[in-house]
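Left out: one protein chain. Kept in place: all the others.
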Amino acid sequence: MVDFGDEFQFQPDVSMETVRTFVKAARMDFWRFTDHERARKDGGLPGAIVPGIMSQGILAAAIHRFVPGGTLRRIDTIFRAPVIVGSSPLAKCVVTHVDEDEGVAEFDLTLENEAGETRVLGTAVVSLPPTDERGDE
Amino acid sequence: MILDLHNHSIKSDDGRARVENYCQWIRKRELPLDGFVLTEHRQFDAESDYRALENEFGLRILKGSEVETEYGHVLLFGVNPDLERALDFTRVDLPLATVLEESVRCGAVAVPCHPGRPNVGLCAHYDTLGPAEGVRIIEVASGGSRAGEEEAAAALAETHGYLGVGGSDAHIVSQIGRRATRFPREIRDEEDLAAALREGSFEAVRWQ
Partner (left out) sequence: MAVMDVDKLKARFVGREFDTSEFVVKHEDALTFARCCGETDSRYSDPEHPDYQAPPTFLARFVGRRTMPEEFPADEFRGAFDGGKLVVAHAPVPVGETLIAASQIADVFRKTGRSGAMTFIVHRMEFRDRAGTLISTVDWKLIQKEGA
């Protein structure tokens, strides 16, 4: 199903509308996530920023798209720099280890900005779906 | 011999790569590396033994450290018990002058890394503290650099006549091999790496 070195990427929606919807559901409706001007003026930020847990959720979603039926066991993300609301980041996963006997794969995760700079990085461990569900044999 | 001189494993607080996975990545991606150095943050990992991995993957795996000074971060190559006794690797405010002096005294080599990076690179501190005596080599090619940072490092090297090395500053598996250093001869072990750096014949290389 997944082989060492396989890569996947998708472009998540971090528009202001989506971020505002997210922060309401996550009960974290703070101006640094929803108000560009105030984030700059009062927060010293380059603009409103995507919440860290949303970035992590996006990377988890990337894993689920990449490995249908896989079960995320562990996801570890480091927030290196802000992801700006309304920007066009790219969520990427790459397979760095596969243990067929254990049915487990490991991934590197990155969320990059348009300049290709890594804003969020991390790793994930996924239990692969049983072989008969993978459809690769 | 081409070595990636700056990488972190799970031994570093923000490292997420297992050393075996670095080896697999280098081999399966056929990266033009003969080996790499693990430069863990604020410690020297004396206990890990990577000889079995060296044999399995045919790579040279060496150990160094990345320590923190008032001038930013510094890579240490050729770390030995003398140097470990001389410096408290866990401090975030080691005096660079002390790091440089003790490295020389103990037969190691200290290389300021990612010099163009804000707060943890030489460039920012040269503006306020002035140039540091005793620096010979800096990391001119550093993976993870943002726009302008490597250029700033190159300019600093040119201005002060510093030699330049390269390292990826990898924290996850897929980051290894972005930058490296080419040596004209084989490097056998950590002491030999320090000797090769003192010889001064090497160049930084970039691939990504």
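Letters A and B name the chains as they come in the text, with residue numbers starting at 1 for each one.
Just so we're on the same page, a contact is a pair of C-beta atoms (placed from the backbone, for glycine too) under 8 Å apart; a residue touches a chain by one contact, two chains touch by 3 or more.
All values reported here derive from a predicted model rather than from experimental measurement.
Chemist: Counting contacts across the entire complex, name the shown chains the missing chain touches.
Modeler: Per the contact definition above, the missing chain touches A, B.
Chemist: Since one chain isn't shown, list which residues of chain B touch it in the complete complex.
Modeler: Where chain B meets the chain not shown: residues 13, 41-42, 68, 72-73, 92-93, 117-120.
Chemist: Touching the missing chain, which residues of chain A?
Modeler: Residues 10, 12-13, 18-19, 21-22, 24-28, 52-54, 56-58, 60-62, 64-65, 68, 71-79, 81, 91, 122 of chain A touch the chain absent from view.
Just so we're on the same page, only the chains that are shown with their structure count from here on.
Chemist: For the complex, give me every residue of chain B touching chain A.
Modeler: 14, 16-18, 21, 24-25, 28-29, 144, 146-147, 171-175
Chemist: Which bits of chain A are touching chain B when the two form their complex?
Modeler: 4-5, 76, 78, 94, 96-97, 106, 108, 110, 115, 117-118, 121-123
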